[in-house]
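If you scroll down you'll find the structure; I have some questions about it.
For this view, one protein chain was removed and the others were kept in their places.
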Amino acid sequence: MSQPAIELQGISKAFGPVQANKDISIRVMPGTIHGIIGENGAGKSTLMSILYGFYKADAGEIFISGKKTAIPDSQAAISAGIGMVFQHFKLVENFTVLENIVLGAESGAFLAPSLRKARAELAELAAEYELNVDPDAVIEEIGVGMQQRVEILKALYRRANILILDEPTGVLTPTEADQLFRILGRLREEGKTIILITHKLREIMDITDTVSVMRRGEMTATVKTSQTSPENLAELMVGRKVLLRVDKTPAQPKHQVLEISGLNVVDDAGVARLKDVSLSLCAGEILGIAGVAGNGQSELLEVLGGYQTATGSVKVNGAALDLTGADSDGQSRRANGIAHVPEDRQREGLIMDFMAWENAVFGYHRDPAHQANRFFMDNAAIKAETAAKMQRFDVRPHNPNLTAQNFSGGNQQKIVLAREIERNPDLLLIGQPTRGVDIGAIEFIHQQIVALRDQGKAILLVSVELDEILSLSDRIAVMFDGQIMGERDPADTNEKELGLLMAGVTGEASA
Amino acid sequence: MGVMPKWADVVLVPLISLIIAALLSALLILAIGESPVAALKLMIEGTLLRSSGWGYMLYYTTNFIFTGLAVSVAFHAAMGGLGVALVCLFIPWPHWSFAIIGASLGAAFFGMIWAGLPAYLQAKRGSHIVITTIMFNFIAAGVLNFFLVGALKPKGSMDPATANFPAATHLPTFEDMAGLLGFEKMFRAAPANVSFFLALVACVLVWFLIWRTPLGYEIRAMGKSEPAARYAGIGSVKIIMVAMMISGALSGMMAINTTQGESERLILNFTEGAGFIGIAVALMGRSHPLGVFLAALLFGFLYQGGAELALWTKIPRELIVVIQALVILFTGALTLMVRRPLERLFLSLRRGG
Amino acid sequence: MDFLTLLQVLDSSLRLATPLLLACLAGLFSERAGIFDIGLEGKMLAAAFLSAAIAATTGSVWLGLLAGVGASLLLSAIHGLASITLRGDQIISGVAINFLAAGLTVVISQDWFGQGGRTPPLLSGGRFEPLNLPGAVPAKEISEAGPVMQLYSELLSGHSLLVYVALLMVPLTWFVLYKTRFGLRLRAVGENPAAVDTAGISVVGLRYAAVGICGVLCGIAGAYMATALQAGFVKDMSAGRGFIALAALIFAKWRPWYALGACLLFGFFFAVDNRFQNILLPAWAMSGVLFALGLGLFAYVRHKTLLDRIVLGGLGLGLALVAALITLSSWSAGLGSMIKIPVVFIQSLPYVLTVVVLAGFVGKAIPPRSGGVAYVKEK
Partner (left out) sequence: DPAIIFDLGGKFDKSFNEAAFQGAQRWADETGGSFREIELQNEAQREQALRRFAEAGSNPIVMAGFAFADALGKVAPDYPDTKFAVIDVNWLSMPNVRGIGFNEHEGSYLVGMLAAQASKTGTVGFVGGMDIPLIRRFGCGFAQGVKAVNADATIIANMTGTTPAAWNDPVKGSELTKAQISQGADVVFAAAGGTGVGVLQTAADEGILSIGVDSNQNYMHPGKVLTSMLKRVDNAVYEAFSQGDALETGNFQMGVANGGVGYALDEFNASLVSADMQSAVEAAAAAITAGSLSVHDYTSDETCPALSF
């Protein structure tokens, strides 16, 4: 058997008091795709960052193709042929694609020749791997899928033989994910080695050759993918049996809660984001909005959440909402019985520097229930309540005094959910409830959403995960280019049909 | 979650930083041929061992508390001074206790207006608040100059200053207060006055405002993340306006101490230096009122100690400025230099123990 | 205002803009790399002092320039140590550096020259003399020359070398920033240091380089003040120009050509203030203008939000009140009587105009995204 492409021996890493990696050893064979799974905070990203020279290990050795290699910084990793696509992309947002690609890999002191060379090479790479991007597009103006391509191109441009991808599909649509996997397959065929971190067992089963499982900083198992099953992996990961599908009874819709008609949104640049959207939603029902990111779902949530102006009409429990005036803000929406789990928990849903208990009332901080008297908030009561909530939602670590950034993504999401669900709203807006969340937490979050429905709440679910939409929704509406392309019953539809609608192909036309 | 116990972070780190700054200052003093030991003795004797030393130290402290709480540049205070002067000069107050309320309102109002305009421009027009504030400082200097050379100056006076405020507006100094309590000769002639207590009250109020009220919660949220604030329905225009106006009001209040409390008339450069020290005080106090109070106390000590050095030694006043700079540098910007080795020490202690 | 006067004002604008421009470009390099620097003032001051001191003792302006740059670099190194290596607060560090320079320059020069914090006046070799471009007519004959010749001789010719250096720095900065590898990396490190780090480039190295360039440019700015505009150092002679440069930098949205524009604009405002301090206007014109402005503001805010009405309406009311006061006070002397605009008002004009320009024409200035925060990848 040939030399392993990568071999890590006894890697340990502590962040202050937190032991993120403990004595980890792993071997990855060349020309394979090696999956790594594990709960949020298990230490996956840390391990890969060490391999890429972003962090320095406290102890341990790294062998590349059998040769012991010191990787003190990313420069060393790059020259060892390693490329990494981080979960949070490391791109300069206001640079063009081309500038991002040449950054650090310029061919001389002046920029023009470097850019010329990169442009030519980019065209070749694009043709070879179906990685088409506009080299002159500015990063902040292109979608995350495109941004990810740029990251992959960055690695390929630097002639990486080993490619590490940290949760690459978390932000991709199914089509984009499929395409990514085709590309990864092609890279594998060329003999490149790929390490893939993901929370999605289906992806592990579909594409990897071997898979390693991490728990609490340690490597607990490495198995051949062909010799394992999703249930088995889930158990290895979480330490107990996990229910991998959503368990729910048929919906029992009651009175109508939300009625949207003729909703239009034009953004600051004058582009129409929502076009004549009409929807309705009843109590005790989950309406799933499927669609490729950037087709108006975010704007829909923002309008309903009170921070995007719009024209048209939105009624909640029969009362029209103010869509432009002084009463159109998050506070008044909450007063109207609308709760909102935003799509981006770190940007919107939480203040990362606030402690958990402070975040637990974010948006509801003026609620009389949280006031001790006319002037002051009742912090002691909020803390106590948060502690109880964290218990119910199994937020780990169970400490309301930690700041939000000290929680893993899954636990951050639980904090937001706990806040919004326990308000007992009439209408719950949920955007991307399980993005970047491990399967243990996904199970829990899905159970919560279903339980809420069963209490007779109306739930508007926006997700780019078709799986999630299909398994949670009672009705599915598909959005494309700011329009509703059609509604489907999850029982009578399938991924393919939804996928076509998401691409703007209407049922009649395709039939 | 940190490596070090909290007390080490809060007490040990600043203390060691301070000692380093002091050692460097000692070298400088040595270099110009004076004795650092004698200098330190002078500073401590003249500041902490005499009641009037305390009186001066707390007077400066009062200034720095206000500007530190406000984190503002000095000239909001200048406009506050105008407010104080107008209130004290043109309203016949029966007693200082009424006058101080009126003057506080006047100072806060003028400070607020002056801070409100840049805030408004930032909130509504996106004009960068840092430049507009710098510009408004210069404009305030012009306005103050205009009034002090013109309308507010008593005829025939040389000073670009207002007339003396009527006696009914004079604030009780520490000396007066000590006298009431039977301690004659305490705080003799020191300028510290009741506005020190006003500053303490302001500390407590600001603490409550920021950490206990929904408004403070919103100000903090807005400061950390604008998109999140938008999501939560916290209006940015409102928060920018309110926060800046509170800041303006606080720095305006500084004028109570200097103008109504000390000089008892409005003079041209009464805010000298306090603005920048205020920025340092706020950042060093980590924007926590108790921290601001302690940092203000430290600079009160340096100011009064510096005066003692200037009185009794040949140490030039510019060297005292250098010492202040070193203290700001080491306790404010170079703390990691001290914290890092300490953290390592604590980590190994913890591992070993 | 005749053409020659205009030229003279522009000429003065250019001289006054030069230190601002150099400091502004200095700040641009530093802040583009993510290191905020309110210590520009202190660095200019330190450079002004040491350049004058060395030029005075050696008689060589070039050695002076070198020394000035060295002094500024030293302060830059402190700022770098504090804000890059030790990840301290950049604002505090800047404040401290300003105090440090204000104190040390006087202490050292008093110790050195014993002239009360002043350096001895520089003699001819110790100064940058004005360069007369070929063919320029001397000042005495300029009123007889044609307009083009006047433009050439008055405005373009007759500045010291450093003025031309400063002007050349603008395209150079533009070129370095946008056309070289270094510039690409520099801009990147101010936007997203993690991207630079993971691309295998040293964040620390880049930021120190930027802070170093900032030091060099501030050094030239200081030396220009002490050895070209003046012939020696006087304590506190930077007189707040570092802060104005900072304002210009924000005004310019951190871009080199805009920086030139912003600094020239400030220079122009200051030159106008110097030249036109004694403007007489008939009372009716003065109150009329103010009244019209107030009325205009009132009309403008009629359909705006409550806040607009309070703030701008209040401003309008204030202006109208001032107009009324002027009318009343000049009533006895007649509304045609000439009133002099108070000097302080003319002196505040540059700042007022800046605010007006900012409020009206310049949109949001977005600073480099990682500006002001140290790069920490693990605690």
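Read from first to last, the chains carry the letters A, B and C; within each, the first residue is number 1.
Heads up, the rule we're going with is that contacts are C-beta pairs under 8 Å (C-beta built on N, C-alpha and C of every residue); 3 or more make two chains touch, one makes a residue touch a chain.
Only a predicted model underlies this, so the values are computations on that prediction, with no experimental measurement involved.
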In the full complex, displayed partners of the excluded chain: B, C
Residue of C:225, C:259, C:290 or C:323 in touch with the missing chain, whole complex considered: C:225
Considering the complete complex, identify which of B:68, B:291 or B:306 is in touch with the unshown chain. B:306
Among B:10, B:24, B:105 or B:149, residue touching the chain not depicted: B:149
Can you list, in ascending order, the chain C residues touching the missing chain? 5, 8, 12, 15-16, 19, 110, 115-118, 121, 225, 229-232, 234-237, 239-240, 270-271, 274-275, 277-278, 340, 342-344, 347-348
Provide the residue numbers of chain B that touch the chain removed from this figure. 52, 56, 59-60, 138, 141-142, 144-145, 149, 153, 155-160, 164, 188-191, 258, 262-263, 265, 267-270, 272-273, 303, 306-307, 310-311, 316-317, 320
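Heads up, the rule we're going with is that only the chains that are shown with their structure count from here on.
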Does the chain-touch network form a line, ring, star, complete graph or other? complete
Between chain B and chain C, tell me the centre distance in angstrom, where each centre is the average of that chain's C-alpha atoms. 28
Among the residues of chain B, pick out those that touch two or more other chains and give their numbers. none
If we count contacts the way the header does, which residues on chain A are in touch with chain B in the complex? 16-17, 305-307, 329-334, 340, 342, 344, 347-354, 358, 362-363, 365-366, 371, 375-377, 379, 402, 406
For chain A, which residues count as touching chain C in their complex? 15-16, 52, 54-55, 73-79, 84, 86, 90-95, 99-100, 102-106, 108-112, 114, 154
Taking the complex as given, what residues does chain C use to touch chain A? 178-185, 187-188, 191-192, 194-202, 369, 377-379
